[in-house]
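First up is the structure itself, then whatever we jot down about it.
Every protein chain but one is kept in place in this view of the complex.
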Amino acid sequence: MIKKILIANRGEIAIRVMRSCREMGIRSVAVYSEADRASAHVQYADEAYCIGPAASNESYLNYEKIISVAKETGADAIHPGYGFLSENAEFSNRCKEEGIIFIGPDAHAINTMGDKITARKTMIAAGVPVVPGTAKPIIDLDDAVETIHKIGLPVMVKASAGGGGKGMRLVEKEEDIISSVKAAKSEALAAFGNDAVYVEKYIDSPHHIEFQILADQHGNCIHLFERECSVQRRHQKVVEETPSPIMRPDVRAEMGRHAVAAAKAVNYAGAGTIEFITDDDLNYYFLEMNTRLQVEHPITEQVVGVDLVREQIHIANGEKLRFRQEDLTQHGHAIEVRVYAEDPDNNFMPSPGKIKHIHLPLGLGIRHDGYVYDGYEIPIYYDPMISKLVAWGNNRQEAIQRMKRALEVYSISGVKTSIPFLLRIMNVPDFQKGGYTTHFIQNHTEALKKPEEEHEELDDLAAIVSLVHHTNNLLKAAGPAASSNHESAWKQFGRKKAVSRL
Amino acid sequence: MIKKILIANRGEIAIRVMRSCREMGIRSVAVYSEADRASAHVQYADEAYCIGPAASNESYLNYEKIISVAKETGADAIHPGYGFLSENAEFSNRCKEEGIIFIGPDAHAINTMGDKITARKTMIAAGVPVVPGTAKPIIDLDDAVETIHKIGLPVMVKASAGGGGKGMRLVEKEEDIISSVKAAKSEALAAFGNDAVYVEKYIDSPHHIEFQILADQHGNCIHLFERECSVQRRHQKVVEETPSPIMRPDVRAEMGRHAVAAAKAVNYAGAGTIEFITDDDLNYYFLEMNTRLQVEHPITEQVVGVDLVREQIHIANGEKLRFRQEDLTQHGHAIEVRVYAEDPDNNFMPSPGKIKHIHLPLGLGIRHDGYVYDGYEIPIYYDPMISKLVAWGNNRQEAIQRMKRALEVYSISGVKTSIPFLLRIMNVPDFQKGGYTTHFIQNHTEALKKPEEEHEELDDLAAIVSLVHHTNNLLKAAGPAASSNHESAWKQFGRKKAVSRL
Amino acid sequence: MYEVNIKGEDKPIEILSQDGQQVKARLGDKIYELDLLEVEDGIYSVIYQGKSYRIELNAREAKKYTAQVGQHTLDVEIVDAETRYARSMGGDEAEDADHISTPMPGQVVKILVEEGQKVKGGETVIIVSAMKMESEYKVQKDRVIKQILVKEGENIDGDQPLILFE
Partner (left out) sequence: MYEVNIKGEDKPIEILSQDGQQVKARLGDKIYELDLLEVEDGIYSVIYQGKSYRIELNAREAKKYTAQVGQHTLDVEIVDAETRYARSMGGDEAEDADHISTPMPGQVVKILVEEGQKVKGGETVIIVSAMKMESEYKVQKDRVIKQILVKEGENIDGDQPLILFE
């Protein structure tokens, strides 16, 4: 049985993992870089050790150092969190060699899923749908037309030697097939001296839908339903929710079975995520597998009621899964937003700095996973994510309304944050409708811009308060004598209370 | 439709109600006493009005003043929270007269349930079990014996003219019936000159179990299962949980039906709670009905997934219930602890004062409903409850473990709080087993005392940190010159880093 | 030369060196080397032999602190020359005041003694209700009741003398 876990990570996810450790009576060991002495994960751990300079490759990625700390402190296991060493097959192996339990899959699963081509082949063999396309270049026109018919429209025809969009044609209509292939081929020939082409299914309005799975070391595997992660900016998830607003029960069951098949195909053990690209008609195709805990795992926890870190630890202990598929249901709706130290109104420029004050939204249905505190200085060396805010509701509408009321008052001062941007997302009608695709943010740049609202009265009040604050501070600085003089001067004017009470 | 609600309350419950208002797009109006200008509920509301001096009867109980604020601000409805005016029939009536919706039951329901004797009669008529006992005094010995047989042992025989324990006999065994009745009668005669006695069922190991109900104005009523509230100190609830650890599904269904019958017997509309006294064998008897939202309502929300304040508002709008009984299930387990500004190690003396710093426990499964903030001064005029901490878990054990990890790090400095006491409760084996009764706290005074643990090393560290803090503050006060001199003196000693890094 | 008073005992204490976060100190006859960072005002992250603690200090008086680590608390008094001098001049610190008062306003619920009565240390003399709670006020040592200044049911202010001792 695991009694002490070293958490090879920092920030909110380190604290997240330690919380489950505490609940299970397991001691936690934090590691930290020289830039992270003040990080809350150091304070929350039972033990804490410095592992090197700020740069990740000299600290959080320095796995020999981490392993040596684990050995010296007698940690039975290492939890890698997400990022850093979480999908490093070599590290998984080194832990094994040293007799330390790596809380994650073995090197084989990481390697197989880490390589796109191997993963695709493995999925095809396991009967998991992948984006239809040709495996090798096509030269013959008839072959190309036949392949296109097999894949089904729309397709993308690409020069096999290509790049930069040259020799690329989107084919959407039956009557355009031959002319498009011909055009692509001749363009390819002109540009690259080679008229071979690839054909790939074109997903017109893609949705990113992923399935959470849990697998034990005894061949049992279950899924914990889907997460909809289509709200992305530059391929980074911004908002996630579960259930997916476009999901149907029959498709969910089938996708879940395919997710389990995908995990079983690599003898997976631990928590993992199968990502699918899905179209409006819920045709879905394997994209990749994340062989670790995801940033967005809390929404699954809120809706399914399973503590994923706890289950990771039970699995790492060699225990059998504690839930059967039929034990699990989706209960209500959850949405997560990722709060970053960045300026959404200045091209999302990172905004590290010292946190002045945090004002948290709490209460019914709100979960806050964070790590910063008043006076904490966000280091410049790592991911600028400050926190994750999760709203749970009885249904999707309630979850959105709850997230809105939370975001309206959530404030972190001293640095710029993405909170205003996240609130704008909640207010976009297409988000509220729910049928959005991965193009959501780029399609709604106008609606997501800082609004030009007029707040004249409020602005006037803010200006008055600023002046009062400013002059009071001047008086304070000038000392008590000056202050009392000044006040009595004001009192001459203001003895009769100016604001009447109702 | 209600568009603006005045919340006739303060502190955490006012904020709790406002949160649901925000989610529903309803404007909220706070009222506050002169002692509460700095209260967070004033800051969270859309509008705020002072209604009088600190003393409750001049402000929060001054309902004519509150009604006049509601009328002047155009509030459609008033939510009374709990305490203060929440069970005041006259206030309910006055709102009605003024055309303001009172978010709570009508005067008839409040009055009927507010009077113990009327309530008991109404419940008997509705077929709801009440504690068995004689309705009028018994003089004849045979009558007494027959009544005792009908009620069943154990019973309490009491002098009808009695008081102070005189003429009172607990009868537990068949063979003691006649002698005990005789003794009670003769003692009663000697003490009061009257040998008439009452007989009442004696509940040996009582559990306080209550049922949450929701009823609309159209005669529909559902229950949202039970809450176990047996952890009490001086009849004040300290810890509540749901489901009750002693409940069985068949009894739950039956109690739920009786709870609904109780509410229907007074044509109840709104959210309410039926309290039962229950014995170890799950025999249960109506105790009273609380015709308002309860302090402990959040645990029901966590487990059943229904926002009770939202439903109160929908009901007040005249809408039909949005859930049928068969829609509702209990999902996991929730525990609430009430955090008070009091010193548990000094006879629970109230500890008002200025909050220096709050350190909240958050993350998976933790809900915090509070209202204080850093620098806030808890007023001396009102209930000293600071916050309610709720832990949800997949099962009871997980919920307890989660509550423990939360309480271990939850700190509120500047005032004494009950947090250490609450943590000790979680650690008592009889609490963890779950079969506890309302005598739990008095039966475990030793286990709930401040432990005499030795923390020698930690105490030494605290002493060193105190001195460092003290001398650094002296240096700061002495100004920059002194400080730099001093530091360089220390540096002479300490240039070689004293603590090695792993 | 400093001492600290913890759990009723004065112990000699000395900061041997402080280099940034690295502090070396002697307390009694033990040497501690710790890594110490003030993360918020009065809140320290302390790492000692790998163990991590979050210690929050609050000043009760000028040289008296309460240290809190989770739900464990410790009262620490810094004993310097001034404290020692004051102690040598002053009397017994455990001396009761000459009256009973409450720290907060409230209402007298019950008076359990009469004027002239002798009461034992630890005995409750008055019960006062404040913030919806009843609190029992006890004498700390054997006293004789001189005068009772309030009646049952009376509203009282904080720090108002209620009962005088001889």
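Every chain is named by a letter (A, B and C) in the order it is written, and numbering of its residues begins at 1.
Keep in mind that, in the parts below, contacts are C-beta pairs under 8 Å (C-beta built on N, C-alpha and C of every residue); 3 or more make two chains touch, one makes a residue touch a chain.
A quick note: this is a predicted structure, and the numbers were derived from the prediction, not measured.
Asks: Considering the entire complex, write down the shown chains that touch the omitted one.
Replies: A, B
Asks: Just one of A:Val131, A:Ile178, A:Leu423 or A:Ala447 touches the chain that is missing; which is it?
Replies: A:Leu423
Asks: Among A:Gly11, A:Gly167, A:Gly363 or A:Pro384, single out the residue that touches the unshown chain.
Replies: From the options A:Gly11, A:Gly167, A:Gly363 or A:Pro384, the contact with the absent chain belongs to A:Pro384.
Asks: Looking at the whole complex, which of B:Tyr49, B:Phe91 or B:Phe286 touches the chain that is not displayed?
Replies: The one listed residue touching the chain not shown is B:Tyr49.
Asks: Can you say which of A:Ile139, A:Ala190 or A:Ile464 touches the chain missing from this structure?
Replies: Checking the options A:Ile139, A:Ala190 or A:Ile464, the one contacting the hidden chain is A:Ile464.
Asks: Among B:Glu58, B:Glu98, B:Asp374 or B:Glu408, which residue is in contact with the omitted chain in the full complex?
Replies: B:Asp374
Asks: To test your reading of the contact rule: which positions on subunit A touch the chain that is missing from view?
Replies: 341-342, 347-350, 352, 356-357, 359, 380-384, 407-409, 411, 413-414, 419-420, 423, 453, 455, 457-471, 487, 490-491, 493-495, 497-499, 502
Asks: Determine and list the subunit B residues touching the chain excluded from the picture.
Replies: 30, 37-38, 42-49, 73, 373-376
Keep this in mind: only the chains that are shown with their structure count from here on.
Asks: So, comparing each chain's Cα centre against the centre of all protein Cα atoms, which one is closest?
Replies: B
Asks: Most contacts: which chain pair?
Replies: B-C
Asks: Averaging each chain's C-alpha atoms to get its centre, pick out the one most distant from subunit A.
Replies: It is C whose centre lies farthest from that of subunit A.
Asks: So what's the Cα centroid distance for subunit A and subunit C, whole Å?
Replies: Between these chains, centre-to-centre, one finds 49 Å.
Asks: In angstrom, rounded to a whole number, how far apart do the mean CA points of subunit B and subunit C lie?
Replies: 31
Asks: Among the residues of subunit B, which ones contact at least 2 other chains?
Replies: 408-409, 502
Asks: Can you list the subunit C residues in contact with two or more other chains?
Replies: Residues 35, 40-41, 50, 54.
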